[in-house]
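A protein chain is absent from this complex, but the other protein chains hold their places.
Let's turn to chain A:
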Amino acid sequence: MEPLTTSLKRVFGFEHFRSGQEQALTSLENGHDTLAILPTGAGKTLIYQLYGYRHPGCVLIVSPLLSLMNDQVNRMRMSGFKRAAAITSQTPFGERLSILNHLNQYQFLFLSPEMLAQPQMLARLQQIRLSLLVVDEAHCIVQWGPDFRPEYLLLGAIREKLHHPLTLMLTATAGQQTRAEIAKQLRSQPQVVTESVNRPNIYLDVENVADEATKQSRLQDLVAHLRRPGVVYFSSKQQATDTALWLRDTTGVTAAAYHAGLDAEDRFKIQQQFMAGQLDVICATSAFGMGIDKDDVRFVIHYHLPADLESYAQEIGRAGRDGHPSVAILLYAPGDEQLPLALGQANRPEVDTIQRYYAHPQNFAADDPQIQLLAFYRSHGISEDAVVRLFASREQERNHALAQMLAYVRTETCLRATWLQAFDETSPAHTARCCAPGNVALDLAALGLTRQAAAPTPEAVPWQERLARLF
(Lines give C-alpha, C1' and ligand atoms only; values in the text may rest on other atoms or scores of the structure.)
Protein backbone atom coordinates (compact mmCIF):
# COMPACT_ATOMS: atom_id res chain seq x y z
CA MET A 1 0.00 0.00 0.00
CA GLU A 2 1.26 3.46 -0.86
CA PRO A 3 2.60 5.67 1.94
CA LEU A 4 0.07 7.91 3.71
CA THR A 5 1.71 11.05 2.42
CA THR A 6 1.37 9.82 -1.17
CA SER A 7 -2.36 9.31 -0.64
CA LEU A 8 -2.59 12.73 0.96
CA LYS A 9 -0.98 14.33 -2.04
CA ARG A 10 -3.08 12.36 -4.50
CA VAL A 11 -6.45 13.03 -2.88
CA PHE A 12 -6.08 16.46 -1.33
CA GLY A 13 -3.00 17.86 -2.98
CA PHE A 14 -1.31 18.58 0.37
CA GLU A 15 2.35 17.87 1.06
CA HIS A 16 2.07 17.57 4.82
CA PHE A 17 -0.38 16.36 7.39
CA ARG A 18 -1.58 18.67 10.08
CA SER A 19 -0.54 17.75 13.53
CA GLY A 20 -2.29 14.63 14.83
CA GLN A 21 -3.71 13.49 11.50
CA GLU A 22 -0.85 11.21 10.57
CA GLN A 23 -0.60 9.67 14.03
CA ALA A 24 -4.30 8.86 14.02
CA LEU A 25 -4.10 7.37 10.52
CA THR A 26 -1.04 5.32 11.39
CA SER A 27 -2.77 3.96 14.46
CA LEU A 28 -5.81 2.98 12.36
CA GLU A 29 -3.62 1.49 9.64
CA ASN A 30 -2.06 -0.70 12.33
CA GLY A 31 -5.52 -1.94 13.20
CA HIS A 32 -5.98 -0.09 16.50
CA ASP A 33 -9.20 1.54 17.56
CA THR A 34 -8.25 5.17 17.92
CA LEU A 35 -9.51 8.06 20.01
CA ALA A 36 -8.33 11.27 18.35
CA ILE A 37 -8.63 14.37 20.50
CA LEU A 38 -7.76 17.15 18.12
CA PRO A 39 -8.65 20.81 18.40
CA THR A 40 -11.32 22.38 16.23
CA GLY A 41 -9.87 23.09 12.83
CA ALA A 42 -7.26 20.34 13.01
CA GLY A 43 -8.89 18.52 10.11
CA LYS A 44 -10.50 15.55 11.80
CA THR A 45 -12.66 14.76 8.77
CA LEU A 46 -9.60 14.21 6.62
CA ILE A 47 -8.60 11.27 8.79
CA TYR A 48 -11.60 9.15 7.87
CA GLN A 49 -11.80 10.49 4.35
CA LEU A 50 -8.29 9.31 3.66
CA TYR A 51 -8.83 6.03 5.45
CA GLY A 52 -11.98 5.46 3.36
CA TYR A 53 -10.02 6.23 0.22
CA ARG A 54 -7.33 3.71 1.06
CA HIS A 55 -9.56 0.81 2.10
CA PRO A 56 -12.45 -0.92 0.37
CA GLY A 57 -15.85 -0.94 2.05
CA CYS A 58 -17.97 1.68 3.69
CA VAL A 59 -17.00 4.21 6.35
CA LEU A 60 -19.94 4.54 8.72
CA ILE A 61 -20.05 7.83 10.59
CA VAL A 62 -22.33 8.26 13.60
CA SER A 63 -22.97 11.92 14.15
CA PRO A 64 -25.14 13.59 16.78
CA LEU A 65 -26.33 16.73 15.04
CA LEU A 66 -29.12 15.99 12.60
CA SER A 67 -29.18 19.49 11.19
CA LEU A 68 -25.53 19.37 10.23
CA MET A 69 -25.38 15.91 8.77
CA ASN A 70 -26.47 16.99 5.32
CA ASP A 71 -23.88 19.75 5.45
CA GLN A 72 -21.29 17.09 6.14
CA VAL A 73 -22.43 15.08 3.14
CA ASN A 74 -22.19 18.18 0.95
CA ARG A 75 -18.72 18.80 2.30
CA MET A 76 -17.74 15.25 1.34
CA ARG A 77 -19.13 15.69 -2.15
CA MET A 78 -17.30 18.95 -2.51
CA SER A 79 -14.04 17.24 -1.59
CA GLY A 80 -14.65 14.83 -4.44
CA PHE A 81 -16.18 11.96 -2.43
CA LYS A 82 -19.42 11.63 -4.35
CA ARG A 83 -20.57 8.31 -2.88
CA ALA A 84 -21.72 9.82 0.41
CA ALA A 85 -25.17 9.88 1.99
CA ALA A 86 -26.88 10.61 5.29
CA ILE A 87 -29.87 9.01 6.95
CA THR A 88 -31.58 10.73 9.86
CA SER A 89 -35.11 10.80 11.19
CA GLN A 90 -35.62 13.81 8.89
CA THR A 91 -34.66 11.94 5.72
CA PRO A 92 -37.79 11.46 3.58
CA PHE A 93 -38.98 7.86 3.41
CA GLY A 94 -38.33 7.43 -0.31
CA GLU A 95 -34.80 8.78 -0.02
CA ARG A 96 -34.09 6.53 2.94
CA LEU A 97 -35.30 3.51 1.02
CA SER A 98 -33.23 4.37 -2.01
CA ILE A 99 -30.07 4.72 0.10
CA LEU A 100 -30.76 1.45 1.91
CA ASN A 101 -31.30 -0.38 -1.36
CA HIS A 102 -27.92 0.74 -2.66
CA LEU A 103 -26.07 0.62 0.63
CA ASN A 104 -23.09 -1.29 -0.71
CA GLN A 105 -22.43 1.43 -3.27
CA TYR A 106 -21.72 4.09 -0.66
CA GLN A 107 -18.24 4.89 0.49
CA PHE A 108 -19.36 7.16 3.34
CA LEU A 109 -22.61 6.81 5.22
CA PHE A 110 -23.66 9.25 7.94
CA LEU A 111 -26.21 8.00 10.45
CA SER A 112 -27.84 9.52 13.46
CA PRO A 113 -27.58 7.36 16.57
CA GLU A 114 -31.36 6.82 16.48
CA MET A 115 -31.17 5.39 12.99
CA LEU A 116 -28.24 3.17 13.80
CA ALA A 117 -30.10 1.74 16.78
CA GLN A 118 -32.96 0.48 14.60
CA PRO A 119 -32.82 -3.30 14.19
CA GLN A 120 -33.53 -3.29 10.45
CA MET A 121 -30.80 -0.74 9.86
CA LEU A 122 -28.38 -2.85 11.87
CA ALA A 123 -29.39 -5.91 9.88
CA ARG A 124 -28.63 -4.11 6.62
CA LEU A 125 -25.30 -2.86 7.93
CA GLN A 126 -24.33 -6.38 8.96
CA GLN A 127 -24.56 -7.36 5.30
CA ILE A 128 -22.08 -4.82 3.98
CA ARG A 129 -18.37 -4.46 4.41
CA LEU A 130 -17.55 -1.76 6.93
CA SER A 131 -14.02 -0.47 6.65
CA LEU A 132 -14.34 1.91 9.58
CA LEU A 133 -16.83 3.03 12.20
CA VAL A 134 -16.46 6.68 13.14
CA VAL A 135 -18.05 8.11 16.26
CA ASP A 136 -18.04 11.84 15.61
CA GLU A 137 -18.22 14.30 18.50
CA ALA A 138 -17.53 11.35 20.79
CA HIS A 139 -17.73 13.54 23.89
CA CYS A 140 -21.50 13.51 23.34
CA ILE A 141 -21.46 10.00 24.78
CA VAL A 142 -20.74 11.64 28.07
CA GLN A 143 -22.29 15.07 27.66
CA TRP A 144 -25.54 14.08 26.07
CA GLY A 145 -25.83 10.36 26.50
CA PRO A 146 -28.13 9.81 29.45
CA ASP A 147 -30.24 12.93 28.95
CA PHE A 148 -30.53 13.62 25.28
CA ARG A 149 -29.17 10.79 23.23
CA PRO A 150 -29.61 7.55 25.07
CA GLU A 151 -28.88 5.81 21.76
CA TYR A 152 -25.26 6.84 22.13
CA LEU A 153 -25.16 4.45 25.08
CA LEU A 154 -26.06 1.57 22.77
CA LEU A 155 -23.04 2.16 20.58
CA GLY A 156 -21.00 -0.40 22.52
CA ALA A 157 -23.58 -3.11 21.95
CA ILE A 158 -24.00 -2.02 18.33
CA ARG A 159 -20.27 -2.33 17.77
CA GLU A 160 -20.46 -5.88 19.01
CA LYS A 161 -23.31 -6.68 16.66
CA LEU A 162 -21.29 -5.23 13.82
CA HIS A 163 -18.46 -7.59 14.83
CA HIS A 164 -16.16 -4.98 16.34
CA PRO A 165 -15.31 -2.90 13.28
CA LEU A 166 -12.19 -0.79 13.49
CA THR A 167 -13.37 2.36 15.26
CA LEU A 168 -12.28 5.97 15.19
CA MET A 169 -13.59 8.19 17.98
CA LEU A 170 -13.29 11.90 17.31
CA THR A 171 -13.60 14.84 19.61
CA ALA A 172 -12.04 18.23 20.12
CA THR A 173 -11.91 18.03 23.87
CA ALA A 174 -11.86 15.22 26.38
CA GLY A 175 -10.29 15.12 29.80
CA GLN A 176 -9.15 11.83 31.36
CA GLN A 177 -12.57 11.06 32.78
CA THR A 178 -14.32 11.65 29.46
CA ARG A 179 -11.73 9.55 27.65
CA ALA A 180 -12.29 6.69 30.05
CA GLU A 181 -16.04 6.97 29.70
CA ILE A 182 -15.89 6.99 25.89
CA ALA A 183 -13.71 3.87 25.91
CA LYS A 184 -16.00 2.14 28.39
CA GLN A 185 -19.20 2.94 26.51
CA LEU A 186 -17.76 1.80 23.21
CA ARG A 187 -16.25 -1.32 24.79
CA SER A 188 -12.90 -0.56 23.27
CA GLN A 189 -9.34 0.11 24.40
CA PRO A 190 -8.39 2.77 21.91
CA GLN A 191 -5.00 4.27 21.31
CA VAL A 192 -5.25 7.91 22.21
CA VAL A 193 -3.90 10.53 19.84
CA THR A 194 -4.02 13.92 21.41
CA GLU A 195 -2.88 17.45 20.82
CA SER A 196 -2.93 20.16 23.43
CA VAL A 197 -6.28 21.94 23.66
CA ASN A 198 -4.46 25.16 24.41
CA ARG A 199 -4.85 27.94 21.89
CA PRO A 200 -2.19 30.49 22.80
CA ASN A 201 -3.50 33.13 20.37
CA ILE A 202 -6.91 33.25 22.06
CA TYR A 203 -6.91 35.74 24.91
CA LEU A 204 -9.20 34.58 27.70
CA ASP A 205 -11.45 36.99 29.57
CA VAL A 206 -14.11 36.64 32.24
CA GLU A 207 -16.22 39.66 33.08
CA ASN A 208 -18.43 39.90 36.10
CA VAL A 209 -21.52 42.00 35.57
CA ALA A 210 -24.10 42.99 38.16
CA ASP A 211 -27.24 41.81 36.41
CA GLU A 212 -28.95 41.01 33.09
CA ALA A 213 -29.33 44.66 32.06
CA THR A 214 -25.66 45.41 32.67
CA LYS A 215 -24.76 42.29 30.78
CA GLN A 216 -26.75 43.41 27.76
CA SER A 217 -25.22 46.84 27.68
CA ARG A 218 -21.73 45.34 28.12
CA LEU A 219 -22.43 43.01 25.18
CA GLN A 220 -23.56 45.95 23.10
CA ASP A 221 -20.44 47.87 24.01
CA LEU A 222 -18.14 44.94 23.22
CA VAL A 223 -19.79 44.20 19.88
CA ALA A 224 -19.54 47.85 18.90
CA HIS A 225 -15.83 48.05 19.66
CA LEU A 226 -14.36 44.62 19.05
CA ARG A 227 -12.64 43.76 15.85
CA ARG A 228 -14.95 41.59 13.77
CA PRO A 229 -16.21 39.07 12.80
CA GLY A 230 -17.34 37.35 15.95
CA VAL A 231 -19.75 34.88 17.45
CA VAL A 232 -21.96 35.36 20.51
CA TYR A 233 -23.20 32.13 22.06
CA PHE A 234 -26.53 31.78 23.85
CA SER A 235 -28.29 28.87 25.50
CA SER A 236 -31.65 29.89 24.07
CA LYS A 237 -32.74 30.11 20.44
CA GLN A 238 -35.17 32.89 21.22
CA GLN A 239 -32.56 35.01 22.93
CA ALA A 240 -30.12 34.45 20.06
CA THR A 241 -32.75 35.64 17.61
CA ASP A 242 -33.84 38.64 19.67
CA THR A 243 -30.28 39.75 20.40
CA ALA A 244 -29.25 39.56 16.73
CA LEU A 245 -32.09 41.94 15.91
CA TRP A 246 -31.33 44.20 18.83
CA LEU A 247 -27.61 44.42 18.03
CA ARG A 248 -28.42 45.18 14.41
CA ASP A 249 -30.77 47.97 15.41
CA THR A 250 -28.66 49.49 18.17
CA THR A 251 -25.06 49.08 17.01
CA GLY A 252 -25.44 48.96 13.24
CA VAL A 253 -23.53 45.68 12.95
CA THR A 254 -24.70 43.15 10.42
CA ALA A 255 -25.87 40.36 12.66
CA ALA A 256 -27.85 37.18 12.18
CA ALA A 257 -29.05 34.37 14.38
CA TYR A 258 -28.10 30.76 13.77
CA HIS A 259 -29.68 27.82 15.55
CA ALA A 260 -31.15 24.41 14.90
CA GLY A 261 -34.63 25.93 14.58
CA LEU A 262 -33.82 27.53 11.21
CA ASP A 263 -34.65 25.65 8.05
CA ALA A 264 -31.88 24.25 5.87
CA GLU A 265 -32.01 27.09 3.33
CA ASP A 266 -31.64 29.81 5.96
CA ARG A 267 -28.84 27.94 7.71
CA PHE A 268 -27.04 27.61 4.40
CA LYS A 269 -27.39 31.30 3.60
CA ILE A 270 -26.35 32.56 7.04
CA GLN A 271 -23.35 30.22 7.03
CA GLN A 272 -22.32 31.32 3.53
CA GLN A 273 -22.81 35.00 4.36
CA PHE A 274 -20.62 34.59 7.40
CA MET A 275 -17.93 32.76 5.43
CA ALA A 276 -18.09 35.42 2.69
CA GLY A 277 -17.51 38.15 5.26
CA GLN A 278 -20.97 39.67 4.84
CA LEU A 279 -21.92 39.26 8.48
CA ASP A 280 -20.12 40.87 11.41
CA VAL A 281 -21.72 38.87 14.16
CA ILE A 282 -23.53 35.57 14.51
CA CYS A 283 -25.76 35.11 17.53
CA ALA A 284 -25.73 31.38 17.90
CA THR A 285 -26.63 28.40 19.97
CA SER A 286 -24.34 25.41 20.24
CA ALA A 287 -25.74 24.20 16.90
CA PHE A 288 -23.37 26.67 15.25
CA GLY A 289 -19.78 25.74 14.95
CA MET A 290 -19.36 22.09 14.23
CA GLY A 291 -18.07 22.18 10.70
CA ILE A 292 -17.82 25.94 10.17
CA ASP A 293 -14.60 26.71 8.31
CA LYS A 294 -13.84 30.31 9.00
CA ASP A 295 -10.35 31.21 10.02
CA ASP A 296 -10.61 34.86 10.93
CA VAL A 297 -13.18 34.86 13.75
CA ARG A 298 -11.76 37.47 16.12
CA PHE A 299 -14.03 37.08 19.13
CA VAL A 300 -16.30 34.57 20.79
CA ILE A 301 -18.52 35.90 23.54
CA HIS A 302 -20.56 33.69 25.84
CA TYR A 303 -23.69 35.41 26.99
CA HIS A 304 -24.83 32.40 28.99
CA LEU A 305 -22.73 30.15 31.15
CA PRO A 306 -21.89 26.88 29.37
CA ALA A 307 -22.61 23.70 31.31
CA ASP A 308 -19.01 22.48 31.26
CA LEU A 309 -15.51 23.45 30.22
CA GLU A 310 -15.52 20.96 27.34
CA SER A 311 -18.38 22.73 25.59
CA TYR A 312 -16.73 26.03 26.37
CA ALA A 313 -13.42 24.91 24.89
CA GLN A 314 -15.20 23.64 21.76
CA GLU A 315 -16.99 26.93 21.26
CA ILE A 316 -14.12 29.33 21.91
CA GLY A 317 -12.11 27.15 19.52
CA ARG A 318 -13.97 28.83 16.63
CA ALA A 319 -11.89 31.94 17.27
CA GLY A 320 -8.53 32.68 15.74
CA ARG A 321 -7.99 29.60 13.63
CA ASP A 322 -5.66 31.69 11.48
CA GLY A 323 -3.34 32.00 14.47
CA HIS A 324 -3.88 35.75 14.84
CA PRO A 325 -4.81 37.35 18.17
CA SER A 326 -8.42 36.71 19.16
CA VAL A 327 -10.43 36.88 22.32
CA ALA A 328 -12.88 34.65 24.22
CA ILE A 329 -15.07 36.59 26.62
CA LEU A 330 -17.41 35.06 29.16
CA LEU A 331 -20.01 37.37 30.66
CA TYR A 332 -21.12 36.25 34.09
CA ALA A 333 -23.88 37.67 36.29
CA PRO A 334 -24.57 36.26 39.77
CA GLY A 335 -26.94 33.31 39.49
CA ASP A 336 -26.06 32.50 35.87
CA GLU A 337 -25.42 28.90 36.89
CA GLN A 338 -29.17 28.46 37.38
CA LEU A 339 -29.78 28.23 33.63
CA PRO A 340 -27.43 25.31 32.88
CA LEU A 341 -28.74 23.64 36.06
CA ALA A 342 -32.31 24.00 34.90
CA LEU A 343 -31.52 22.89 31.34
CA GLY A 344 -29.70 19.86 32.73
CA GLN A 345 -32.62 18.95 34.92
CA ALA A 346 -35.30 19.52 32.31
CA ASN A 347 -34.99 16.00 31.02
CA ARG A 348 -34.24 14.30 34.29
CA PRO A 349 -37.10 12.35 35.81
CA GLU A 350 -37.46 12.34 39.61
CA VAL A 351 -36.89 9.06 41.45
CA ASP A 352 -40.59 8.99 42.24
CA THR A 353 -41.49 9.31 38.55
CA ILE A 354 -39.09 6.50 37.65
CA GLN A 355 -40.69 4.23 40.24
CA ARG A 356 -44.23 5.05 39.14
CA TYR A 357 -43.31 4.60 35.51
CA TYR A 358 -41.75 1.19 36.04
CA ALA A 359 -44.80 0.12 38.06
CA HIS A 360 -47.36 1.22 35.45
CA PRO A 361 -45.70 2.27 32.19
CA GLN A 362 -49.03 2.25 30.37
CA ASN A 363 -50.28 5.14 32.52
CA PHE A 364 -47.80 7.62 31.04
CA ALA A 365 -48.05 9.83 27.97
CA ALA A 366 -45.58 8.72 25.31
CA ASP A 367 -44.94 12.24 24.01
CA ASP A 368 -43.28 13.48 27.20
CA PRO A 369 -39.49 13.53 26.63
CA GLN A 370 -38.81 12.29 30.18
CA ILE A 371 -41.10 9.35 29.62
CA GLN A 372 -39.54 8.65 26.24
CA LEU A 373 -36.21 8.44 27.97
CA LEU A 374 -37.55 6.00 30.56
CA ALA A 375 -39.32 3.97 27.87
CA PHE A 376 -36.04 3.74 26.03
CA TYR A 377 -34.22 2.32 29.05
CA ARG A 378 -37.04 -0.01 29.96
CA SER A 379 -37.28 -1.39 26.42
CA HIS A 380 -33.55 -2.10 26.54
CA GLY A 381 -33.95 -4.16 29.68
CA ILE A 382 -32.36 -1.72 32.10
CA SER A 383 -33.79 -2.17 35.60
CA GLU A 384 -35.47 0.50 37.68
CA ASP A 385 -32.63 0.53 40.21
CA ALA A 386 -30.03 0.87 37.50
CA VAL A 387 -31.92 3.78 35.94
CA VAL A 388 -32.19 5.55 39.30
CA ARG A 389 -28.46 5.06 39.82
CA LEU A 390 -27.71 6.20 36.27
CA PHE A 391 -29.54 9.47 36.70
CA ALA A 392 -28.04 10.07 40.11
CA SER A 393 -24.50 9.53 38.91
CA ARG A 394 -25.20 11.58 35.82
CA GLU A 395 -26.35 14.42 37.98
CA GLN A 396 -23.23 14.19 40.07
CA GLU A 397 -21.08 14.34 36.95
CA ARG A 398 -22.99 17.29 35.68
CA ASN A 399 -22.73 19.13 38.95
CA HIS A 400 -19.03 18.43 38.99
CA ALA A 401 -18.67 19.77 35.45
CA LEU A 402 -20.61 22.90 36.31
CA ALA A 403 -18.52 23.39 39.43
CA GLN A 404 -15.42 23.26 37.24
CA MET A 405 -16.96 25.84 34.93
CA LEU A 406 -17.71 28.08 37.92
CA ALA A 407 -14.19 27.61 39.21
CA TYR A 408 -13.01 28.99 35.88
CA VAL A 409 -15.31 31.98 36.23
CA ARG A 410 -14.06 32.64 39.76
CA THR A 411 -10.39 32.18 38.98
CA GLU A 412 -8.36 35.15 40.18
CA THR A 413 -4.92 34.27 38.90
CA CYS A 414 -4.75 32.60 35.49
CA LEU A 415 -7.78 31.46 33.50
CA ARG A 416 -5.67 29.41 31.14
CA ALA A 417 -4.14 27.48 34.01
CA THR A 418 -7.61 26.59 35.38
CA TRP A 419 -8.87 25.67 31.94
CA LEU A 420 -5.95 23.45 30.97
CA GLN A 421 -5.85 21.81 34.35
CA ALA A 422 -9.34 20.50 33.71
CA PHE A 423 -7.90 18.69 30.69
CA ASP A 424 -4.93 17.42 32.68
CA GLU A 425 -2.55 19.77 30.95
CA THR A 426 -0.10 22.24 32.45
CA SER A 427 -0.33 25.80 31.31
CA PRO A 428 2.57 27.88 30.04
CA ALA A 429 3.63 30.69 32.38
CA HIS A 430 1.09 33.51 32.68
CA THR A 431 1.87 36.66 30.69
CA ALA A 432 0.08 39.91 29.89
CA ARG A 433 -1.19 38.38 26.65
CA CYS A 434 -2.69 35.35 28.34
CA CYS A 435 -5.89 36.29 30.11
CA ALA A 436 -7.90 38.69 32.23
CA PRO A 437 -9.76 36.98 35.07
CA GLY A 438 -12.87 38.58 36.53
CA ASN A 439 -10.90 40.92 38.73
CA VAL A 440 -8.77 42.27 35.86
CA ALA A 441 -10.06 44.76 33.27
CA LEU A 442 -9.95 43.86 29.60
CA ASP A 443 -7.73 46.15 27.53
CA LEU A 444 -8.75 45.57 23.92
CA ALA A 445 -6.49 48.26 22.53
CA ALA A 446 -3.39 46.67 24.06
CA LEU A 447 -4.38 43.40 22.40
CA GLY A 448 -4.93 45.07 19.04
CA LEU A 449 -8.50 43.85 18.99
CA THR A 450 -10.37 47.12 18.65
CA ARG A 451 -12.31 47.66 15.52
CA GLN A 452 -10.86 49.36 12.45
CA ALA A 453 -12.86 51.76 10.28
CA ALA A 454 -16.12 50.26 9.07
CA ALA A 455 -16.16 48.53 5.73
CA PRO A 456 -18.03 50.48 3.06
CA THR A 457 -21.61 49.28 2.64
CA PRO A 458 -22.59 48.10 -0.83
CA GLU A 459 -24.66 50.57 -2.80
CA ALA A 460 -28.18 49.74 -3.78
CA VAL A 461 -27.96 48.14 -7.19
CA PRO A 462 -31.00 47.51 -9.42
CA TRP A 463 -32.10 43.86 -9.43
CA GLN A 464 -31.40 43.51 -13.16
CA GLU A 465 -27.74 44.17 -12.47
CA ARG A 466 -27.64 41.87 -9.47
CA LEU A 467 -29.25 39.11 -11.52
CA ALA A 468 -26.81 39.62 -14.37
CA ARG A 469 -23.88 39.20 -11.98
CA LEU A 470 -24.96 35.65 -11.25
CA PHE A 471 -24.58 34.52 -14.84
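We adopt the following convention: a contact is a pair of C-beta atoms (placed from the backbone, for glycine too) under 8 Å apart; a residue touches a chain by one contact, two chains touch by 3 or more; residues count from 1.
Going forward, contacts and distances are computed from a predicted model.
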Chain not present in the shown complex, as UniProt names it (candidates "ATP-binding protein of ribose ABC transporter", "Helicase Helix-turn-helix domain-containing protein", "Glycine--tRNA ligase beta subunit" or "Ion-translocating oxidoreductase complex subunit C"): "Helicase Helix-turn-helix domain-containing protein"
Residue of A:M1, A:M78, A:A365 or A:A429 touching the missing chain in the full complex: A:M78
Residue touching the undisplayed chain, where the options are A:G31, A:P56, A:G94 or A:G381: A:G94
Selected residue (touches chain absent from view) among A:C58, A:L111, A:I270 or A:V387: A:I270
Listed residues A:A366, A:A429, A:A445 or A:L467, member touching the removed chain: A:L467
Contacts of chain A with the absent chain, listed as residue ranges: 70-71, 74-75, 77-78, 92, 94-95, 98, 245, 248, 256, 263-270, 272-273, 275-276, 278, 463-464, 466-471
